[in-house]
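Right, I'll just put the structure down here and ask away after.
All protein chains but one are shown at their positions in the complex.
And then chain A:
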Amino acid sequence: MATLFHPPLTAFPTSNKLHLPSPISARKGQIFVVRSDAGMNHLLSRGAHQSRTQKLLTNAVATKPDSSTSSKAGHELLLFEALREGLEEEMERDPRVCVMGEDVGHYGGSYKVTKGLAPKFGDLRVLDTPIAENAFTGMGIGAAMTGLRPIVEGMNMGFLLLAFNQISNNCGMLHYTSGGQFKIPIVIRGPGGVGRQLGAEHSQRLESYFQSIPGIQMVACSTPYNAKGLMKAAIRSENPVILFEHVLLYNLKERIPDEEYVLSLEEAEMVRPGEHVTILTYSRMRYHVMQAAKTLVNKGYDPEVIDIRSLKPFDLHTIGNSVKKTHRVLIVEECMRTGGIGASLTAAITENFNDYLDAPIICLSSQDVPTPYAGTLEEWTVVQPTQIVAAVEQLCQ
């Protein structure tokens, strides 16, 4: 099926590569699964920087260069392009994969994750829906039950609150209540998190709401590399997967392999190995942590930074090994303090690794407030690098 869509390789000059990734057929037989510690984070330091986040990121990256991937050249792209590349490859690979959501088709998605897909795959495979989250999410679930593999985009994660019933009752429960007869291989994804003064409703972190729904798997991407790998893994999973993206990370640039790769949905990513304290984080807070890590290293600390990525279930294997090594845990999240991912993570670590802890776990979360509009207030709502430094100093006293 995929070959139908392939123009000859020569049709893709290198300058176009970002927008029209080289076809899968050119990479056949090169699929490989990369473990998280074989990432290409060092490459993040290359390329132009357009935002504050980008600068933080560049300064913060402290991992060693990696030489283990089979990719020599790779290609550089932004996070939203990486997501699109993953999407496009999966749509080429499997004609049952389709996208639905508000403005995903002709407009290309509000963050351009689906740009160019509608002209290529047609209006049915990249379906522009009316503004009716409840109904089109339910429709995606019905389509998934009957053989398709839809990716539903919430234009903003917060809008998915309107589809909460469908996500909870149907997405999460149907496989179980039907006694295993029906599978719901759906991916629900979209931009969330605190952006730049987007106001309370557009700055939501729904992972805490979704985490207790049985039967739903949750994963958060944070780099172009893991965004693509997790997108592909989510599409291939037979489970309903919610893929969390962050509004402020879409323009992160990174060089990623040309070869096809798929990541494990259940695996945490070792961002920076260290000895003194385990810092668990995910999504955008990874960059606040890495900025703090730079300060901490200068102060003589050697923190271990883990991007947990899998928000449900937790990769307690990676987390546990780190706790056994450092005996101290700091959790940094953008989620709400009450009932958040950090709270669940704290509970899981206390339950499983209490004997290894030398100090109580510290969990830094967002304040329990609706995200304010004013820039100063918004900044105080989410965890800042100085707080992370202070928390590590306290933990390591």
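We adopt the following convention: a contact is a pair of C-beta atoms (placed from the backbone, for glycine too) under 8 Å apart; a residue touches a chain by one contact, two chains touch by 3 or more; residues count from 1.
Keep this in mind: contacts and distances are computed from a predicted model.
*Asks:* Going by UniProt, what is the name of the one chain that was not included in the view, given "ATP synthase subunit b", "Pyruvate dehydrogenase E1 component subunit alpha", "26S proteasome non-ATPase regulatory subunit 1 homolog" or "Small ribosomal subunit protein bS6m"?
*Replies:* "Pyruvate dehydrogenase E1 component subunit alpha"
*Asks:* Which candidate, A:80, A:111 or A:136, sits in contact with the chain we can't see?
*Replies:* Residue touching the chain left out of view: A:136.
*Asks:* Return the single residue from A:74, A:116, A:195 or A:215 that touches the missing chain.
*Replies:* A:215
*Asks:* Which one, A:114, A:170 or A:326, makes contact with the chain that was left out?
*Replies:* Only one of A:114, A:170 or A:326 touches the chain omitted from view, namely A:170.
*Asks:* Using the definition of touch stated at the top, determine which of A:238, A:275 or A:393 touches the missing chain.
*Replies:* A:238
*Asks:* Give the residue, chosen from A:125, A:205 or A:328, that touches the chain omitted from the document.
*Replies:* Checking the options A:125, A:205 or A:328, the one contacting the hidden chain is A:125.
*Asks:* Spell out the interface residues on chain A facing the chain that's missing from view.
*Replies:* Its contact residues with the unshown chain are 95-96, 98, 122, 124-125, 129-130, 132, 134-148, 165-166, 169-170, 174-185, 214-215, 217, 237-239, 265-267, 310, 313-318, 320, 352.
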